[in-house]
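Here the complex is missing one protein chain, while the rest keep their positions.
Showing chain A:
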């Protein structure tokens, strides 16, 4: 990518030519469209593959199934984090120590508290 952009930018030294680099958005759009096309192919039988009716019945609610799976995963993650929520004792002690040090330092420099 870098090589091609430097090659193409030789035409106009002032303005760098737009190199073909896939942004994250493009990547996601590409992936989603590929998956969506595959889903549409199977569930609406666009190519007349004469798939069994059962396959189409399974494939048709797949987007919703993925959504429900994602919801379940999110719920489970939240629940697990709630169950294993912990205190950060070490960090708390460290912070208290630093506050003490800072107060000492400021007092040395003549700040009244």
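Following the convention adopted for this analysis, a contact is a pair of C-beta atoms (placed from the backbone, for glycine too) under 8 Å apart; a residue touches a chain by one contact, two chains touch by 3 or more; residues count from 1.
The rule we apply is simple: contacts and distances are computed from a predicted model.
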Next item on the list: Between "Coatomer subunit gamma", "Dolichol phosphate-mannose biosynthesis regulatory protein", "AP complex subunit sigma" or "Trafficking protein particle complex subunit", choose the name on the UniProt record of the chain that's been left out.
Entry: "Dolichol phosphate-mannose biosynthesis regulatory protein"
Check: Touching the left-out chain: which of A:21, A:34 or A:75?
Finding: A:75
Note to self: By the contact criterion defined above, which parts of chain A meet the unshown chain? Give residue numbers in ascending order.
What the structure shows: 54, 57-58, 61, 64-65, 67-69, 71-73, 75-76, 78-87
